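Every protein chain but one is kept in place in this view of the complex.
Labels for the chains are A and B, by order of writing; each one numbers its residues from 1.
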Amino acid sequence: MNEKNININGEITPPDKKNIFFKSVVGFLRKNWIGFTLLAALFAIIFILEQVLSSSSMLFVVLKKGAIYALVAVSMNLLNGFTGLFSLGQAGFMLIGAYTYAIFTIPAEARTAVYQYFDGGIINFTVPVPIALIMAGLAAALFAYLVGLPVLRLKSDYLAIATLGFAEIIRAFFQWDKLGPVTNGSNLLRRFPVFSSTLYPFIVSGICIAIIVLLINSSYGRAFKAIRDDEVAAEAMGINLARHKQLSFTVSSFFAGVGGALLAMYQTTVQAAAFKSAMTYEILLIVVIGGIGSVTGSCLSSFLFIASSEWWLRFLDSETYIGSFKLPLLASGFRKVVFSIIIMVVVLFYSRGIMGTNEISVDALLRFFRKLFRKDSKGEAA
Amino acid sequence: MEFLNTNLPYILAGISVGGQYALIAIGYTMVYGILRLINFAHGDIFMVAGFAMVYLSASLPLYISIPMTIIITVVLGFAVERMAYRPLRTAPRMSIMISAIGVSYLLQNCAWYITSGLAKQYPTIPWISESISIGTATTKIVTVITPVLTLVLVIALVILIKYTKIGMAMRAMAKDFETSRLMGVKINSVISFTFIIGSFLAAIGSLLYFTNYATVTPIAGAMPGLKAFVAAVFGGIGSIPGAVIGAFIIGICENVIKMFGWTTFSDAFTFALLIIILVAKPTGLFGEKSTDKV
Partner (left out) sequence: MKRAITIILTLCMVIMMLSGCGGGNAGNVIKIGVYEPSSGDNGAGGKQEVLGIEYANSVLNSVEIGGKKYELKLEIVDNESSNDKGPSAAAKLVSAKCSIVLGSYGSGVSIAASDVFGNAGIPVIGVSCTNPQVTEGNTHYFRICYLDPFQGTVLANFAVDEFKAKKAYILTKLGDDYSVGLGNYFKVAFESLGGTVVEETFQEGNSDFTAYLTTAVNEKADVIFAPTSTEAASLIIGQAVSQGIKIPFLAGDTWDSSVILDAAKGSDSKIFVSTFFDEGDDSAAGSKFVTDFKKWLNDNPEKLKNNGGNDIVAAVSALGYDAYMVAVKAIEAAGSPDPKKINEVLWGVTYSGVTGDIAFDDIGDAIRDVAYIKSANNSDGSWNFVAIQSVK
């Protein structure tokens, strides 16, 4: 306790911190009221679209999956972009979240069918969906805390490879036969409650991302950034490295777990085999495209990423004829080639991604458009 | 003796796969030693070598297709460094690692596109694909050749690094990148040379590996690549003998694990080993202790 008060920069004691946190919330809301109005408008538009368009439209597929990936990407960004911890364990924590959610929400009457090789499993109760979502996060966070104890002492690439290794170990563990009565071995988990409205993932992800943003804007967030920019200097300034890294890692994993649970709901089935390191790489690429260190960038790029891979570039996969002329190159898998070339171009030539470390805010948008039109009119004049 | 007789096949398989991991691991460890870069694409270069052989041997005789495969692999390794890593030389380490992941993604997707996602049968290379009996076990000749060939190549490599000018330059760069640049080492050509050696060994490794496990898929390189990397870390990244010993240990361990019936965990065990070594001795078995300079 004492130690805290003697810190050179007079680190604030807990009650003050809470107060400031609260104030910052109010200030944040007041400052960004236009933004919130826009957000509300966005939700309204999605709601209306859902009433108007047929529910099978690819648009909703993209929106749902995009919202989920946005949450996961932001949670990864909190680690990689804001704290400078290069972790590649995201898929593992998503797996824990997805499984926790599925295990505790499969209705009792469906268990015999789902756990058909394990006599209906050993868990015979269900919890309500919101609680299961939080449990998914907590399970992932708890595990992250335990993993973090040894692993977070490692530096950059060693940390990356160790977290990647942990994700693989988790995957093997969940497929273990002996755990079958809980995890259904390596078989699919299904029949748990899922969402049908596109608004659902938007609201859950929205709340989670808002909490992450608040964290980033708090004194903790500033400490994270200090660690990212220079560990030694941050330590000299009295930031407890181990504690802050641990916090960032645990919080990030909490939201990855929630994201995993949402992904399970979206896919309607869960299987450990799907949470490969390729999934982590995909999320990492989303973060990079959006800009490492930009929350809005991550959100934007996850929608772009999902839309391109699931929808817009799909036409590249099917053989197309214009008249009797067969377009060359188009065949199954071409979409992914084009896609990975785009990614390489972004990585090599636009290494700051779409947003760099900037955020989209209402002010910035206004400024952007003003500048744009001024420049255009100048161009016309000349 | 009875125990050895029944379990000899596991150990033979372990030694053989260990030798193949070793050939890949050297590529990782050399690149890491000089550039401090985990070349995630290395496993995929190994995979491309497999496909190159599949397609070349379909129309060309083996004595042409094998050298061609090696040349293609080497050119690919060189090109990857040139196009994906060199532009980022001054960028933060995280970006260059992400670029490596991007290259890996690209190579896998290209392979997927070209093969339309189907597994390809690897051509049979005469003599080394034949079966021989060792004690109670029957196996392919390649199983026996792999460790021998690996050791020969490693000794040649160590001699190269110890006694040639370019080897000296490599050692200098591994010690201190900036100073060796100041001393007039042509860093770009040395780095290219490192990638060439790494890809060459990966091509040899792929010939041996796929002769044993005769199916090539677009993701065939991912797991061996990752395991070879673990081997490199285990032995102390940057150290060539370390990588080789690490690879043999991992190859044998994963087969012994299967011997005990823990098949679900044979991959997980490799990573558990990695984490234990990272936490207990981050520099690996033979790694040099380095201090971070502020």
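Everything that follows uses one rule, which is that contacts are C-beta pairs under 8 Å (C-beta built on N, C-alpha and C of every residue); 3 or more make two chains touch, one makes a residue touch a chain.
Note that this is a predicted model, so its numbers are computed, not measured.
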{"item": "Residue among B:13, B:80, B:125 or B:185 that touches the chain left out of view", "value": "B:13"}
{"item": "Options B:68, B:219 or B:285, residue touching the unrepresented chain", "value": "B:219"}
{"item": "Candidate in contact with the missing chain, chosen from A:40, A:53 or A:365", "value": "A:53"}
{"item": "Chain B, residues in touch with the chain not shown (by the definition above)", "value": "6-7, 9-10, 13, 17, 112, 116-119, 121, 129, 131, 133, 137-140, 212-215, 217, 219-220, 222-223, 255, 258-259, 261, 263-264, 266-267"}
{"item": "Positions on chain A where the hidden chain makes contact", "value": "53, 55-59, 61, 65, 110, 113, 116-117, 172, 175, 177, 185-188, 190-191, 194, 196, 267-269, 271-274, 307, 310-312, 314, 317, 332-333, 372, 375"}
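Rule of thumb we're sticking to: only the chains that are shown with their structure count from here on.
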{"item": "Inter-centroid spacing, chain B versus chain A (mean Cα positions, whole Å)", "value": "33"}
{"item": "Residues on chain B engaged by chain A in the complex (per definition of touch)", "value": "36, 38, 83-84, 87-88, 91, 93-95, 97-99, 101-106, 109-110, 112-113, 116-117, 222, 226, 229-230, 233, 264-265, 267-268, 271-272, 274-275, 278-279, 282, 292, 294"}
{"item": "Chain B-facing residues of chain A, complex", "value": "80, 86, 150-151, 153-158, 160-162, 164-166, 168-169, 171-173, 175-177, 232, 277, 281, 284-285, 288, 292, 331-334, 336-337, 339-341, 343-344, 347-348, 351"}
